[in-house]
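One chain of protein is taken out of this complex; the other chains stay put.
The block that comes next holds subunit A.
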Amino acid sequence: MGSQGGFYQSKEFLDLVKSIGEARSKAEEDRIVLNEIETLKRRISEPDIPKRKMKEYIIRLVYIEMLGHDASFGYIHAVKMTHDDSLLVKRTGYLAVTLFLNEDHDLIILIVNTIQKDLKSDNYLVVCAALNAVCKLINEETIPAVLPQVMELLAHPKEAVRKKAIMALHRFYQKSPSSVSHLVSNFRKRLCDNDPGVMGATLCPLFELIARDVNSYKDLVISFVSILKQVAERRLSKAYDCHQMPAPFIQIKLLKILALLGSGDKQASENMYTVVGDIFRKCDSSSNIGNAVLYECICCVSSIYPNPKLLESAADVISRFLKSDSHNLKYMGIDALGRLIKISPEIAEQHQLAVIDCLEDPDDTLKRKTFELLYKMTKSTNVEVIVDRMIDYMISISDNHYKTEIASRCVELAEQFAPSNQWFIQTMNRVFEHAGDLVNIKVAHSLMRLIAEGFGEDDDNADSKLRSSAVESYLRILGEPKLPSVFLQVICWVLGEYGTADGMFSASDITGKLCDVAEAYSNDETVKAYATTALMKIYAFEIAARRKVDMLPECQSLMEELLASHSTDLQQRAYELQAVIGLDAHAVDCIMPSDASCEDIEVDRDLSFLNDYIQEAIEKGAQPYIPESERSGMLNISNFRNQDHHEASSHGLRFEAYELPKPAVQSRIPQALIASTEIVPVPEPMYPRESYQTTMPSIPSDAGSAELKLRLEGVQKKWGRPTYTPATSTSNSTSQKTVNGTSQGDGASTVSSMRETYDSRKPQVEVSHEKQKLAASLFGGSSKTEKRPATGHKAAKASSHMVEKSHVPKSSMEVASDKAASAQQPPDLLDLGEPTATSTALQLDPFKQLEGLLDTTEVASAVNGAPAASISPDIMALYVDTAAGIHNKNDADLLSGLSNPSVTNMPGTTAMPQVTQSSSKRPNPKDSLEKDALVRQMGVNPSSQNPNLFKDLLG
């Protein structure tokens, strides 16, 4: 073949490629490669290898690495090859080195010198090869070695060099922004380069710079807009066109940049409106690349300061995408919809059925994208349906990465929009059960807090009902095997706190279960610790209630085991449990008041209760406290804790005690109280010690809870992400607010507005009942709903109402247009299905065809190349045929498929020059025959064992 000249290839190399190509299995391929490694190891170190041979060896090394084997034995030869004088050999050497080595490899140091030399070469291709290597191999430390030369090359007369130099500088910026921070102005300068290629490349670094610091580049808005305008008006060379779109990749990059610059900036955005509007109008929506630009326009429009006209255009494009048959366009449509609903939420409603179709599509990619959209449009009115769907999906997939993501989304939505606590707990149970080990531990903490705090209303009854149902559900769930650790921690904590609270279950029931947990998950120390503390609480409550404590035998043996545990934490917990059991009822009630996890812990930072004591000490002649800053030397702190009892010792003891209140105070907080703070009971080794009685006055007892100062700001936003928002928070995203114990349903009840939404439509067309139902529950509460004033209804009521209303059929208009669109939809260009038109040709004996082709060549190229191309065994043709074949059956022209379908329909002038050009450049059938000959020479023929390879060859 024509391209073979200059690329010397030995029989050996051909054989290798052939055998790799014919390998039927990975094992066979591995065998070939291992064999090759042995051969090369021997050969490559032979003396005086001609450089062409060496180049071939290096490419064989590339093969070895590409197929997943180590070729490090030959790296040094690739490095050596970069020194070669021959451009081709040198560039191959550079290529191999960039493929083999990362920038921190030891051999890089040997190449830097060569790169430096090559950057000074007179041959611009050598310079380009070196710049390619710079982009891949230079790390932070070696930047200074090449930076001056790269800077010089920015003004090189050859545009190819300037382009690569700018990208090298870009790379330096990526690697170490500080090393080139004084040079970034060069990117601005190159934006005005005469060559569109250099300008286009400069957009890449500029995009990154702008993404990091928008404000420094606001002055460029006008320039970018004017460049985009010129590009859209086809001022650039035709060489950059793709399917009749002028320089689409540059347009896309510019739109991305404008999106950054216009975000939240009205003034900058106003400069962009005209040009973006123009592009919307001009874009050819029948080609893939046209749609790519349109999609980028939508992204831009949804990022910059909103403009109603542009939003309308964007909405039009989105509805076209969603109505398309192409999954790719649907995917883009869903993505675009997710961007646009942030600005105009009402747009989602008209696409509800399309969205549900995508949600139910078997295509996983589309499904995920749709879940992403649903996530973005979740409100208190549809949260139940959405989260329910998400969890179902989460259970059905096995990909942990995505499972984690979707689980955390479920949790986030549930926290933010939960209509009721009951629902929240049920949802959490499901998430924990199926993805417990994948979610953040904080989620578990907020679940515990929720159960502890209850509804936040003055409704103790509801609270205890909630807890009972939680306890009940947990006891049931404990029967399941292999629960995630995080979930078990929650379960143990809740059982400890509330297991016996409602009297439904006896202490022995609960303690038995807890012992089972500790036993079944004996490798998990955290769970064991939780279980032990829970046991202690249960026993403490029993003692406080003056019931007789009978420790179960399994519990006793568990304690014995823990008392001798290697974990000091577990040991301590076990000893504490023992100590608590030994105390009398009154003491226990003080240490472990029941249901007190939510009580406020008042930390007396001034330790005022010690005032009398200090006074007394000073009177006795002790030194007064000196703040740390005024102290000179550090004093022995080892025995400061004993200061209460050793006041006589005259040195420094005092100030340590004053100065570090935290450990001392925390140690006095009973375990049960700690639980409601961010810190969860697990690692709280310090426990009531002899000093706790000093703090007794500040420990609230259960009975006195009403008089206690409630921590309102903490309770305020129960599910919100910022867990402890200040009391001033006005967020209305949570469905319930608790202000001084009263709750307000917010933005939840929607009955009347629902009617408003649906009654305006005439119920005529029957759409699948299921879908309607889903649509109604997903989209029912539109933005109007949210705007309605809160009426005090419960969110749950509203949504249940919605389900009732769900049978209201959808607007007939929409359905009709939907159908029309699908009928009109142009054939999908992206569809890479097996060829339809050529299939008959392919079934014939390829050899016969090829022979026949020789005769038709001339005619073919003279007319329009159609016959030749239609049969020509060509990857491109295969692609074309789906599009062109359907679109215009007579015209199976190769080039028509490569270019836009609109060209396809235009015979003569436009298509002709291209055809002649290409056919003169490459006589297709002849090429194919040559390939065929090569294949025969290699011993592959149609009946051989690798028909696929052969098929590739001949289309």
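Rule of thumb we're sticking to: contacts are C-beta pairs under 8 Å (C-beta built on N, C-alpha and C of every residue); 3 or more make two chains touch, one makes a residue touch a chain; residues count from 1.
Criterion: contacts and distances are computed from a predicted model.
Colleague: What is the protein name, per UniProt, of the chain that does not appear here: "NUP43 protein", "Translation initiation factor eIF2B subunit delta", "Origin recognition complex subunit 2" or "AP complex subunit sigma"?
Modeller: "AP complex subunit sigma"
Colleague: Can you say which of A:T365, A:Q556 or A:Q578 touches the chain missing from this structure?
Modeller: Of all options in A:T365, A:Q556 or A:Q578, contact with the hidden chain holds for A:T365.
Colleague: Using the definition of touch stated at the top, determine which of A:H77, A:R91, A:K323 or A:R389 touches the missing chain.
Modeller: A:R91
Colleague: At which residues does subunit A meet the chain that is not included here?
Modeller: The missing chain touches subunit A at positions 1-3, 5-7, 9, 14, 17, 20-21, 23-24, 26, 29, 59, 62-63, 65-70, 86-88, 91-92, 95, 99, 102-103, 125, 128, 132, 135, 160, 163-164, 167, 170-171, 174, 197, 200-201, 204, 237, 239-240, 242-243, 247-250, 252, 288-289, 291-292, 295-296, 299, 327-328, 330-332, 362-366, 368, 401-402, 830-834, 872-876, 878-879, 898, 918, 921-924, 927-928, 931, 934-935, 948-949, 951-953, 955.
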